[in-house]
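Incomplete set of chains, arranged as in the complex.
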C-alpha cells in the first residue's frame, strides 16, 4: 500500500486561512529532484472577489484548478504551451455574481472562460423548457438554463494528496454538491491526478445520486483551446463511428470540419456531433494538432460513460473568443428534453454512481504528435467514420 | 431594573472579526454554577462560505442560530435530544448562492434545512402570480417565490444580552431588513431568549412596516422535526376549532392525520390546515410526541398574531428528508393571492408593527409529556375539534 500525505485545503477540516498557501519539496521531501509545488490563493477585486485557486505543478506541467467554480480547470502550462483560451470574460467570476436563468437561460455565459469546464449535473446543453417534479411531486414545466449549475457551485471540500512512494502522484480531490429539497441531489467527487514530470493529468469524476429515487444526470466536459495551440490550419483528430453537423450553419462547414480557419470577426459557431470510436479498453482519443505538427493536445476518455463527443468551432475575432471546444459527454448538448427522447440521458438509481475517466495530455515533438496520430488512426480503422452529409434527426433537433 | 451585559456580535458596532469568538463564565461571572456559553463562528467552503453561526448554550439546551439566514435556528440540542432534521441540502447555504425565482419560484428549496425557518415577510407560501405596484405606482403582475425572502436575508445587526440578575436570561437580538425602493420595507426584530438551565426558549419577533403606506405582511414559522424525535408511531398533539386536508393527496391520509408513518421512498407530502384553539391567555400549543411517550417537543404560540397552523407531513426516505413541519403562521401557506381573498393576509399601517410570541420546549420524561398532553387536552375541551371530511374551499384553493 502506498504511503500518502494528505491535507485538507478547503472545508471543515482545513486549517488554512483564505489567503496564500504554498507547499513544495521544502516542506515535504520526496527524495526526488523535481521542482513540484502546490499553491492556493484567493483573488481580490471585481467579480473575482473571494475566488479560490489551487495550482498543482508537477515540475513540468502546472494546472490551475478553481474550487469556487466547481473544480473547473482555468488553464494549464506544459513546457511553453498554454492550454486555455482568452474569453471576453477576463475575470474568474465568483458564482455569487451570476444569475443562470437570466437572458433566456444564458447567464452562464457571464462566467465562461475556463480551459476545462464541466456542464451538468441535473442537465446540460442548450436552455430548454423541460418537466421536473415540484415539491408536491407534481409535474411542472420549468426552464433549464444553459449547461446547468455545476460550473458555478463551489467545492465544499478540497483535499491534496501526495504519494510518498514513486511514481509520486499528486492528487487534488474536490467534492461539489448539487442538491436541493424535492429535487436532484447529486454529488460530484472530482479527482485530478498527475505524476511528477508528466505532460499529462487525469480526471476521474464520480457522480452519485444521493436520493432514494432515480435521478437523471448529464455531464459534459467543455475543454476549450485557443491560441497559441489553435491557429489557422490546426487540425482535429478523432476516431468515430459517425458524425453529423448540428444545424444548417454547421453544415456549411462540413467539408472542413476537421480543420480550423483564421479568426473571423462575427463568426457564428459551428457544432459537430460524434459517436466516438474506441479501442478494446473503451478508450477514445480526440486531439487538436497545431499547424506545424510539432505540438498537440489530446483528451483520452472512456466511452462507456462518455459515449458522445461534441466539437465546437468558434473561431471568431480574438476579442470575442477564438476557440474550439473538444467535449466528451454523457450525451450531446441539445437540451435535456431532446436527449431524453433519444435515450441519451442517463438515469442513476438510488445510491448509484457513474464514473468518468479522462486524461489530458500535451505532445511536444513531431515524433510524439506522430505517435498520437497513429494511435487515433488505428482506432479509426475499426470504425466506420461515416460523415453524414445531411442533418441527422437522431442527433439534433 | 435588571442589570444587563450587552455586546454587538454583528453589525456596525461590532468589534468582533469574522472568525471564531467564544464567551462564557470565564469572561462574565454570573455567580452561578451553570456551564453556559455563547459562541460565534464562520463557515468555510462550498456554498457555506462566509455563513455566520451563533450558538447559545444555557447549560442544558444549546441553540444554533444563523444570522446570515435571517436569524433562522439551524438546530438545537437538549440533553441528548437533537431538534432539527436531515435535509438533502447538507450545507448551510449562503443566500448569495440562491436564486429564489428560479425553477418556477422554488429556488428557496436549494437552501432549506433549518430546524426553524421563517417564511415571509412580503409573502410566504406556494409560488404564485400576484399583483404588486411598480415604480410608477401601477399594478403589475409578478411572481412571488416560495416562502418569500426573509430566510435568505442576512441580519444587519446582532446583539447578545445577558441578564446579570437571576433568572439570568440570555438573549440574542437580530435585525433583518426586507426593503426595496417602491416596494415593501419591513423590518424584523427577532429576539431569542432562554434562561440558564431551561429546556426551552422563546422567540419574540416584531415586524414593522417602515413605509408611509399600508403594507401586507405574512409570517410563518416552519419548525421541522426529523429523527430521532420523529419516528414511525410518533404523534401530533394540537387543540383546534377545525382542521381540513389541503388537497386530495392529504385527504388520503386524513384518518391518520395525527400519527406518523415509517419512512417511505417517494412519499408525497401531505398538509393539514388548522384553526388552532387557545387558552384564555390566547396561548395554543402543538407538540410532537416520540412513540415511546417519554420525549416530546412543543411549540406554544400566541394565536392573536399567529391564528393559523399548518402540519406538513413529509415522511419520505431519510435521504430525501424524513420530516414533519409544525407551522404557526399569520395565515396558511396557500400563496398570497388566495389568502388575501380569504382575508387572512394582515395589512400593517404606516409605522405599525406586529409581534409574534412563541416558546419552543423539550419534554424529557413520561411525567412531563403527560402534563403537556393534559394541557393540550384541556384547551381542546373548550373547542370543537372538527375534522372536515372533505376539502374546505375556505382553507385551500
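First chain written, first letter: the chains are A and B, and each begins at residue 1.
Operating definition for what follows: a residue touches a chain if its C-beta (ideal position, glycine included) is under 8 Å from a C-beta of that chain, and two chains touch if they have at least 3 such contacts.
These figures come from a predicted structure and were not determined experimentally.
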Size of the entire homomeric complex in copies, 2 being in place: 3
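To be clear about the criterion, only the chains that are shown with their structure count from here on.
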Whole-Å gap separating subunit A and subunit B, where each centre is the average of the chain's CA atoms: 42
Subunit B contact footprint on subunit A (complex, rising order): 10-12, 14, 18, 50, 95-96, 99-101, 132, 134-137, 140-142, 145, 153-158, 176-177, 179-183, 185, 210-213, 350
Residues on subunit B engaged by subunit A in the complex (per definition of touch): 43-50, 87-91, 94, 96-97, 99, 101-104, 106, 109-110, 112-113, 146, 247, 249, 265-266, 268-269, 316-321
